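Quick one: structure below, then a few questions.
Note that this complex is displayed minus one protein chain, with the remaining chains in position.
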Amino acid sequence: MSSLASSLQHHFTDFKQQKESVVLGMWSFLIQEVMFFGGLFATYTVFRSQYSHAFAEASGLLNVNLGGVNTIVLICSSLTMAMAVHAASKGKNGGIAFWLVLTILFGSIFLGVKVVEYKEKWDHGLIPGIHDEGLRFDHETHQPRPTGFWLYFALYFAMTGLHAIHMIIGIPILATLAINGLRGKYGPEYYTPVEMTGLYWHFVDIVWIFLFPLLYLIGAHGAH
Amino acid sequence: MDATTHHEEHHGPTVKMYFAIFAALSVLTVATVLAAKFDFAPMLGVGLGAFVNNAVALGIACTKASLVILFFMHVKYESKLVGLAVVASVIWLAFLVLITMTDYLTRTSDWHLFVR
Partner (left out) sequence: MSTPHHTAAHHEEENYLTHDSSIQSWLLTKDHKRIALLYFLSVTLFFTIGGLFASLVRIELLTPAGDFMSSEMYNQAFTSHGVMMIFFFLIPAVPAVLGNFLMPLMIGAKDLALPRINLASWYIFIIGASLAVFAVLTGGLDTGWTLYPPYSSAYSQSRVTIAVAGVFIAGFASILTGVNFIATVHRMRAPGLTWFRLPLFVWAHYATSLVMVLGTPVVAITLFLLGLERTLGFGFFDPAKGGDPVLFQHLFWFYSHPAVYIMILPAMGVISEIISTFSRQKLFGYSFVAMSSLAIAILGFLVWGHHMFTTSQSAYTGILFSALTFLVAIPSAIKAFNWTATLYKGSVSWETPMLFAFGFMGLFLIGGLTGLFLATMGMDIHLQDTYFVVAHFHYVMVGGGVMGYMGGIHFWWPKITGKMYSNFWSKLSALLIFAGFNFTFFPQFVLGFMGMPRRYHSYPEEWQILNVMSTAGASILAIGYVLPAIYLTYSLFRGQKAPANPWGATGLEWQTSSPPPPHNFHETPTVTTEAYDYQSLPLSATPEKGASHV
């Protein structure tokens, strides 16, 4: 119990005030994350409204199956994250570690699939800044790509890349929490770090919930 | 929030609810893929068809996001202030996207309208 009491920082009067402060701080941070990704979504909206056909054509080159599987994988990781927080609120330290390890596993699967997808794009020569030719001309037909095709892939890599960076930052934090869980650092009175990391992880999931239809599914019909 | 006791407030949704949300999110993911493969254009015309396709995709995405926010992120069980924070972020994002779009959707080269 003494280790728990030391989790209350000196400037708070009680755990409730500490938790409410941290929760509000975390949500404020998530608001800034919304606006951070928001700049990309605004860029996406501007260019998609101007080049909708080029976007649909370019989107047709993504692998909808891998994207769909990854969406489910990320939802799984969100579920296991929620379960980790739930275990923490019940004071089950072993449960925290168990669910967090699953979360890390799903997160890693997601990133692994992402690597496979990026590799595919590399092989097809669709990486802005590296494969200028592939983005300007179709290799098979040698027809020039429509205006906006380039921007679609620039946005694809900027958005999914930034999303992946957020996951890469999240995974070591999850691992630290799992270890702390095993060491019994949390209890039903105090598990704020687990809960806050959960908020972060769910936020990253939400970004993907929007990226998936906006990037993968706009070419699923019509264009071909 | 005031009606619930602190005890319930802390614990939020039950395990059963978490799995139900998970199931709903998975079903909606499949639904958005199927909806995207369905082309509304032959039925509704090109313009309206594309609009419906986009509206369905964004509608499903917003529903999924709301489920995650309300249940996985416990906003349903937090103070109203946290809910306000979520709403504010959506409004500000709308400011950014919509006002920027007013520019791109109304650009014109008919400057004689403005310059005598």
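Letters are used for the chains, namely A and B, taken in the order the chains are written, and counting of residues starts over at 1 for each.
The rule we apply is simple: a contact is a pair of C-beta atoms (placed from the backbone, for glycine too) under 8 Å apart; a residue touches a chain by one contact, two chains touch by 3 or more.
Keep in mind that what you see is a predicted model, and the values were worked out from it rather than measured.
Peer 1: Looking at B:S26, B:T63 or B:T100, which makes contact with the chain not pictured?
Peer 2: B:T100
Peer 1: With the full complex in mind, choose from A:W150, A:Y190 or A:F212 the residue touching the hidden chain.
Peer 2: A:W150
Peer 1: For review purposes, identify every residue of chain B that touches the missing chain, sorted by number.
Peer 2: Contact residues on chain B toward the absent chain are 81, 88-89, 92, 95-96, 99-100, 102-108, 111, 113-114.
Peer 1: Can you name the residues of chain A that touch the chain not displayed here?
Peer 2: Residues 9-11, 13, 17, 20-22, 24-25, 28-29, 31-40, 42-43, 46-47, 50-51, 54, 128-130, 132, 147-148, 150-151, 154-155, 157-158, 162 of chain A touch the chain that is not shown.
Simple rule for what comes next: only the chains that are shown with their structure count from here on.
Peer 1: Which integer distance in Å separates the CA centroid of chain A from that of chain B?
Peer 2: The separation of the two C-alpha centroids amounts to 16 Å.
Peer 1: In their complex, what parts of chain A are in touch with chain B?
Peer 2: Spelled out, the residues of chain A in touch with chain B are 20, 23-24, 27-28, 30-31, 34-35, 38-39, 41-42, 45-46, 49-50, 52, 64, 68, 71-72, 75-76, 78-79, 81-83, 86, 89, 188, 195, 198-199, 202-203, 205-206, 209-210, 212-214, 217-218, 220-222.
Peer 1: Note which residues of chain B are touching chain A in the complex, please.
Peer 2: Going by the criterion above, the answer is residues 10-12, 15, 18-19, 21-22, 25-26, 29-30, 32-33, 36-39, 41, 50, 53, 57-58, 60-61, 64-65, 68-69, 71-74, 78-79, 81-82, 85-86, 88-90, 92-93, 96-97, 100-101, 104-105.
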